[in-house]
Structure formats: structure tokens, C-alpha cells
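Would you mind keeping the following structure in view while I ask a few things?
Here the complex is missing one protein chain, while the rest keep their positions.
What follows is subunit A.
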């Protein structure tokens, strides 16, 4: 998901305090999950995608493409909910019977599935809001503030950094192979790929060893300590977030009651 990473750094909301974005995204996510109403989900989807496209200036098409990734999984997951298989008779809207087995779609299941579709899409939008506007580094430093054990954070940090080195190395190997005729037939595509896989591991291992040398050279003693940048919470943003969330909560209660 390198596109997500690049937008996380370059979007127009990147200078907003990460805690504000996290509070906003996670409370909205909570509301979207708790509420049973499709209307609330639709509102959340609109608010989140509106903010991402209009405020953070993420291109519409990019956002839609990104949404399609989890959506395809969601839709696959919905199929078993929509279609029931029984031996007894039901009041299905559509149905087919074979050898005593009945495949059918009941209206109740269809409603559940549609509700679920909207709710999950709303949740995905909330998480995309956080992922597309907040760089990993800042998510990490927030976790540090939340007193998550240092080991996890160091680990996340290193994995994040090394992921790019690994991708880079893989790319270099692939280019080197391509320029010498690799991947030119189905057979040598497999061998090239096998070489890439096995050598990537070896190279990654040496990279990691060298990195630990470089850390030692700067006085590493078993713990990676780094300084966090200072952020200032904006009261204005926090109040806007609070008002939005309260409105959403009231709205979802009203929808439920009425």
C-alpha cells in the first residue's frame, strides 16, 4: 500500500495534530459500528469521503480505487449471508431447488447484508481517513504516548523502515534480472522469481546486520530511543470534532427511536 503511504505525507491535513485525527477517526468508527441504521452509515461515508477528497485533497479516483480493495472482500463475505441453503420451505424472494436442496434469498437476510455492507464501508472509510492523512511515524509516536510497550513500537518502526528497503532491494534485483533477459518466458519467470525470493532473504539478512553495525556506531545499547516532535492540539479542531461527534450520536439515537 505504497500509495497510502505517500498520501499520508503529502495530503493537506498532514499538519493537523495526529491525536485530533485519531480521535475523530476512531470515535466515528465506534459510532458507525454501534449504530444499526443504514442512514448513519451513509452519513459517515459521506462525511469521511468528503473530508478526504475536499479537505485532504486526495484525488477522487485514487480514493475510489482504494475503497474497491476492501469492498471486494466485503462483498465476497456477504454472499454466504445473502444466499441460504435449506431443505425445508422458506419464504424466499428468489429461489432455486435442486435434488431437494433449496438455494434462496430471503428479504431478512438481504436487509442484513445491505446493512452490513454499509456499516463495513463506513468503518473502512473511517480507517482510510486515518491511514491517508496520518503518517505511520506519527501513529507510532501516538502509540508511544499511549504507553504501548517500547518493544512493539521499535518493532513497528523498524518493520516500517525495512519494508521500504526490502521493496527497494526487490525492485533492484528485478531490474537486474530483467535487463539480463529474466522473466522472458513462463519457465524463466518462475526461475527468476525463485532467485529473487531466495536472494532477497539473504540480502535482507545482510542489510539487517549492517544496520545493526551502524546503530552500534552511534552508541546503540539495546534500546532505540528517539525524540518525538512537539505537536500542539488545536482547540478549534477539537471543538469541531466534538460537535461533529455529538451531532452524529444524537442523530443515530434519533434514527433508532423514530
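Here is the rule we go by: a residue touches a chain if its C-beta (ideal position, glycine included) is under 8 Å from a C-beta of that chain, and two chains touch if they have at least 3 such contacts; residues count from 1.
Note that contacts and distances are computed from a predicted model.
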Omitted chain (choose from "Transketolase subunit A", "Fe-S cluster assembly protein SufD", "ABC transporter ATP-binding protein" or "Anaerobic dehydrogenase, typically selenocysteine-containing") - UniProt protein name: "ABC transporter ATP-binding protein"
Touching residue (missing chain; options A:3, A:158, A:175 or A:240): A:158
Contacting the left-out chain in the complete assembly, out of A:3, A:54, A:175 or A:215: A:215
Touching residues (missing chain, whole complex) on subunit A: 5-6, 9, 14, 135-137, 157-158, 160-161, 164-165, 168, 207, 210-211, 213-221, 224-229
